[in-house]
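Some notes on the structure that comes next.
Note that one protein chain is taken out, while the other chains of the complex remain in position.
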């Protein structure tokens, strides 16, 4: 819809994006599939993890930063796998060094392996440390509206409530919470985790979210590249539907065709 | 997704369509809005009603057939407003005459004004009469899988179960029925009625439907033209997601990032 | 609630019942379990099937009519397994003879083995024949409000829409339809088929249904006798909740305790 | 079910209860209605608030402790209305004094007036202080499984996740979370807040919860006393259904009556 | 003679054809015509003359779903 | 003579009544009987004698939902 | 002297005990008392005398959820 494009940009930390779909880089068959899926998704912000280099073995394996060049994408290092504030902070500092001083990070401090829900108190601690240390924090949190607001007040540049457990594909488990978080927010709200298919992404956007971050829903589809395209369209569909203002729900029917002028009576 | 385009066509009565969104022409502010919404929707099949001509008054009101030229769209006359088989059949014959012998019709024989659900026995009667009379019938029915199969066996060229009451915007009330109808079908299954927003359209397609027909969800949106675009994308998103094959649902979490290689332990 | 008992009776064909739970007798481990489950359920109307007698083999197997004595229960023969109107009618006539002229029957004419949904046109035919022949017909139908009304108009003494496929345990798939059927009805509406657990039964009653008939949900529970008791309470809970008039739903919170008088401010 | 009664007791802080329904005392028309509703509910644990005494006015207004005598009920003072840890702790100390040293309290530290969701960090602080001070803490929390486990580890005698916002009547918004909390727990899990009608209470119990605390759903029903009875039965129905072990859900039908022995073929 | 046009009783000179009718009422939309529940095809508008008491329906396409 | 009892072809002496049949097969359940798709009421079991080729159905109540 | 009772400033003779207060205001409900955010146990109502400027809270049980 050319008439809305100009004003409908996602602003994160002052930087504008036309795409509202953020993607991860895990679980793909290979770097080539990763690359093609990201392209099909139209994502402009791409998240990745930090792990030890291989010391002296398979040195020719392809490099993620070649597949996702920093000049083309906004790279978003995440702290996936961290179960305490300290390791999350160390991970962010290594990531900043790795990306030559780039301050934008996705913070997740996990509370339990079964749900991969955040450890909220530890996430609060890490958030404070990182913000003092000059990071721009996009924070993974649960869908509690009170906590979402708290992270905004601490100065996070985006708040990322989960829709359902990471990698579960269950969709938006509690739309009431997400809607309330959106209503209260003055920073971008990005649904992070739990989306399973394109309609889930559309639902998130129709609740008024500013964007969605996903990984498994694309990477574990039978055809990841086609699903990436589906997600791109699902996000756009949901966003446009939200901007367009949906019809009211009615308990009963309402005819689409006029009654008068029927030749039978 | 250029690699799927060639084979992913909707065939109705042997004629191929690239769009899987069918739209109605009721409830718009004016003919101009009707026209722009249809264009934004990308629809190739457009349905309309048959009513008495104005005898001698406002003769200059714009004409639907100018807004929706038969050379550009497949026109689908419907029998909206008919509560018995006879008037539905008469309406189809007038429509065929009006469109110079065009045989494709959307049959609806309504059972009650509160729900606008079909009158199934009367719809069966009208279907038989119309098919004997050479019509290609796209039939509006409830979401009963047994009845959907029956209409296919009678020779309907498409079966159109409702998702929810016409104009209710409640979305797919019973996905189990729609999925069962799709599994059993050898003709196109098009969800007709009940869609309220873009994610509803995506859900219908993710259930395996061949297309969706809607009117109120677009015409009653605050911005119908933008909603038409949202619906176009929602249909494509749902279709691609269905073709791509969604990830399995899981009751618990599954990490997106590898565990090994973490520098903390 | 002693104050409501007097007026809160289920009337079927003029006969009053205090229990609104109707049960089937299939799928139990043995006749003893059948008997104990029925007692625990508090059911007063019990349905059963008609099959050929064993000719000359295991003549000592227990007899259903001993486990469910006609002087203690209202026996409701059903036409389970009939896929056409004729066999359903024959079955009802044999049942009437078997029960010495008892006219109350549960009619089901099935349309397909996968869903066990009714064949609506055949059910209409059988209904007319049976009513002419003096039967009191309780009819199994889909959840289409138009058809439910039609069966009432034909003179059925109760209309029994399905909640979900027989034996699926999926609960009320489409509460909107059930509620609409109830709103339109002047005969008892009994949900038949699809209930899986006690809360499903409560939901059906909270929608305003007059009762629920179930079999699999009790017989296939790990502990059928305990589940029978759960269902009895679930039905009563839902009925009382419906009579009591539930609180309004609110999108946001409403404090249970007064704000004034707090000693902190 | 006499065979299960003996072993099916709710143990809170070592004390056994036969009722699994806990009720509040707010929002009733008068003390008489409060009393009759509590009796109809069968509740053995009753919660109330602490507020300033009236100084010199309407000294003859009925007294809650007369309506809910401590020798008949386990009284559970709550900290409703507290938005910080300090006032919550002060409230608990006043309550203990008021009840002559009774240590059992329901802690809620609220985070926001719109949702009345807990302030999790403040609730953690208050929990630690109260437990050090010898209180037996039943804690109101959100439905985050990680936080629920944290409160158990801190030594709370019961963990009380919300089903939906206090007084919203929306029912169990996120059954996955509640089920996960139950699976992980070694202390009683009581759903607190959000239940709207009897089936909601049954659903909570079918998820394996040990009990439910409610107030508005009873007090704001048109007939609170009847709704109290409905809730009692709903809780028992859900509990028995959970103990009985529900049938599996099936996507398709499964006949209740045997196929063989039909006289028609 | 008296005929019913779209439900309205109307006086017309005998011998009026469908085509005359279309012109008289200045109907510019594309229409279909039914007389006494039988279709009259466009090709026969000139030839088909109305009879006293005919029930004539003249219909067109309008917006509907 | 040959009759079909619950689908099974059976040889019976002519003149056999429904009552004889019930006794011969020692059927103790309460049953209903249909011959050639017509009900034979219990009161007529003694009187009603079978004909060659009769299709006899003897049914009873069993557990079902 | 001036004390604050449930937030209201009140003039009282010095030497007033908590018990005097309860009686003076004819408080019949069972109550708990906090002075300057410290609990005063019921057993000490007689003994505990108020000081100028004390912030006294007298609370009771009321309906709440």
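To keep things simple, chains are lettered A, B, C, D, E, F and G as they appear, and every chain counts its residues starting from 1.
Simple rule for what comes next: contacts are C-beta pairs under 8 Å (C-beta built on N, C-alpha and C of every residue); 3 or more make two chains touch, one makes a residue touch a chain.
Remember, predicted model here, so these are calculated numbers, not experimental data.
Novice: Tell me the shown chains the invisible chain touches, ordered by label.
Specialist: A, B
Novice: Of A:15, A:36, A:90 or A:128, which sits in contact with the chain we cannot see?
Specialist: The single option touching the absent chain is A:90.
Novice: Per the definition of touch given earlier, which of A:44, A:78, A:115 or A:142 contacts the omitted chain?
Specialist: A:78
Novice: For the chain not shown, which residue from A:44, A:74, A:174 or A:215 touches it across the whole complex?
Specialist: With A:44, A:74, A:174 or A:215 as choices, the missing chain is touched by A:215.
Novice: Determine which one of A:28, A:135 or A:151 touches the chain that has been left out.
Specialist: If we include the chain that is not displayed, A:28 is the one touching it.
Novice: Using the touch rule from the top, list residues of subunit B that touch the missing partner.
Specialist: 256-258, 261, 263, 265
Novice: Spell out the interface residues on subunit A facing the chain that's missing from view.
Specialist: Interface residues of subunit A facing the absent chain: 23-28, 31, 34, 47-53, 55-56, 59, 63-65, 75, 77-78, 80-81, 90, 93-95, 97-98, 100, 166, 213-216, 219.
Here, only the chains that are shown with their structure count from here on.
Novice: Which neighbours do subunit C and subunit G have in common?
Specialist: D
Novice: Based on mean C-alpha positions, I'd like to know which chain lies farthest from subunit C.
Specialist: In terms of C-alpha centroids, the chain at the greatest distance from subunit C is G.
Novice: Averaging only over C-alpha atoms, locate the centres of subunit A and subunit B and give their separation in whole Å.
Specialist: The separation of the two C-alpha centroids amounts to 32 Å.
Novice: Among the residues of subunit A, which are close enough to touch at least two other chains?
Specialist: Correct list: 114-115, 117, 165, 170, 176, 180, 251-252, 256-258, 261, 263.
Novice: Where in subunit G do residues touch two or more of the other chains?
Specialist: Residues 6-7, 34, 57, 59, 62-65.
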